[in-house]
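The other protein chains are all here in position, but one chain of the complex has been omitted.
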Amino acid sequence: MRAFDFAAPRDIADALGLAGDTSAYVAGGTTLVDLMKLDVLAPEQLIDINRLPLHGIRLGPDGLRIGALERMEDIARHDAVAACYPLISQALLSSASPQLRNMASIGGNLLQRTRCGYFRDVATPCNKRAPGSGCPAQSGDNRGHAILGTSASCAATHASDVAVALVALDASVRLRGAAGNANARADGERTVPLADFYLRPGDTPHVENVLRPGELITEVIVPPLEWARRSVYVKVRDRQSYEFALASAAVAVDLRGGAVHDARVAVGGVGTVPWRLPAVEAALRAGQSHEAAAALAAEGARPLAGNAFKGTLVQRVILRALTELAGPR
Amino acid sequence: MDLSSQRQAVDGQVEVAFKVNGTAERLRVDPRTTLLDALRERLQLTGTKKGCDRGQCGACTVHVDGRRVLSCLTLVAMVEGREVTTIEGLAEDDQLHPVQRAFIECDGFQCGFCTPGQIMSAVAVLREGHATTDAQIREAMSGNICRCGAYPAIVEAVKQARS
């Protein structure tokens, strides 16, 4: 961990004013402190944002609004979230451990970095960490890596569970940057759909999202979706807990007369970004069988030597989720 | 800007005032110092263990403002004004906490290295109140790895302490 300055401002403007190219915000610290110890991240200034007024979980006619500093555990246990968006609650509760969920904020969760072992080990090349240095995962240890959205430069899996659920729900993030600050090129507030927020690696895997330097996630907005009450997050891994997904599925169905009328399907553990599956949703809307719909999940997959099984697994996870929600079909 | 809210590093050091097991502490520390290392190396509270230093094992579990967290991923500078409880702060007047007693009676440990973290988690599990079935207790205790494999006895200890 390299030496850094530390500040803990009380309001957002102060935080934005302090932020710059070489600063980092810290909330729970579960990603940042970890990666700083590993020398993967080396900000010169740490801005502790825990005193900022970015709290609150509110369910209203315009959907669910979650302050960026709300902790994963608190969101998961919130009655309205658990009732109206079970997939969010379940995705959160299947993440990490209770201790980590007590620490990690929703904003930080959405920005958590990949668990790729090469990214996390500064002794190895990694295009995401050191652009142009190479990607050992292409031929190395890649059982946990992505099969969707990969490139020759990067196959790192996006690690967040709740981001998968949020992408399925068309959620957005509200961002704020400091206009006019010499160190910040950001220009005030904007709202970005989460699906557009994350960037696939392509040739620039070090650019993971559209966040600008110094910009801060202030809120997560989930639009209303009445039938999201019938939803589930199925996560499959080697251990039964305290592990990242090998494959997961966030699925909500609008069930009418026992048949799927509409559906939301996104998958995790298999993509370089949280992976929405519009083709699977369309097939379900068109009345195709669960199996036929799920079979479309791995279209375009580019498996590596160690993770080819994920192509099958991701279909099975979707099937399992659909069966749980709508019975066998 | 409210400068009083900042503890900007001066001479590379940062001042932190917080409570540990009810006692007020004030430290001048390297901002790189984690809560775990501050407890162990500065305050000589070595009951809290460093098993991985990466948030991957749970041995360093402590309570901050009554919630269980990992002290290895918490910078001590971030607990300014907060109350920290460690394994050393659980027993009262030499009377073991019911969870500590249950861990002994159920033999919920072997080597004892993960035990402070397990016990801090177990105390929190009882306080949180979400785990009622055995399966829920197992899940709620899954953030604390025990390589000796005392898991079944840990589940029994949590149940015994609850009743």
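A and B label the chains in the order they appear, each numbered from 1.
In this section, contacts are C-beta pairs under 8 Å (C-beta built on N, C-alpha and C of every residue); 3 or more make two chains touch, one makes a residue touch a chain.
The working rule: contacts and distances are computed from a predicted model.
A.B. asks: Among "Class E sortase", "Multiple sugar transport system permease protein", "Xanthine dehydrogenase family protein molybdopterin-binding subunit" or "NAD(P)/FAD-dependent oxidoreductase", find the name that the UniProt record gives to the complex chain excluded from display.
C.D. replies: "Xanthine dehydrogenase family protein molybdopterin-binding subunit"
A.B. asks: Please pick, from A:I88, A:L246 or A:V273, the residue that touches the omitted chain in the full complex.
C.D. replies: For the chain that is not drawn, the touching residue is A:L246.
A.B. asks: Thinking of the whole complex, not just what is shown, which of A:A3, A:A83, A:A152 or A:A286 touches the missing chain?
C.D. replies: Touches the omitted chain: A:A3.
A.B. asks: Any idea which of A:A27, A:L194, A:L313 or A:A326 touches the chain not displayed?
C.D. replies: Among A:A27, A:L194, A:L313 or A:A326, only A:L313 touches the chain that is not shown.
A.B. asks: Using the document's contact rule, name the residues of chain A that touch the chain not shown here.
C.D. replies: 1-3, 37, 39, 115, 117, 120, 122-124, 136, 139-141, 143-144, 236-244, 246-247, 309, 312-313, 316-317, 319-320, 323
A.B. asks: Quickly run down the residues of chain B that touch the omitted chain.
C.D. replies: That gives, for chain B, the contact residues 12, 30, 32-33, 37, 40-41, 44-54, 56-57, 59, 86-88, 90-91, 96, 100-101, 103-105, 107, 109-116, 119, 134-135, 138-139, 141-155.
One rule holds for everything that comes next: only the chains that are shown with their structure count from here on.
A.B. asks: Just curious, how far off is chain B from chain A if you go by their C-alpha centres, in Å?
C.D. replies: Centre-to-centre distance between chain A and chain B: 28 Å.
A.B. asks: Tell me, which parts of chain B touch chain A in their complex?
C.D. replies: By the definition above, chain B touches chain A via 1-2, 5-9, 12, 14, 30-32, 34, 53-55, 58, 61, 67-70, 73-75, 77-78, 80, 121, 124-125, 128, 130, 139-140, 142-145.
A.B. asks: So in the complex, the part of chain A that touches chain B is made up of which residues?
C.D. replies: 1, 3-11, 14, 17, 26, 28-30, 33-34, 36-37, 46, 48, 50-51, 77, 96-100, 102-103, 240-242
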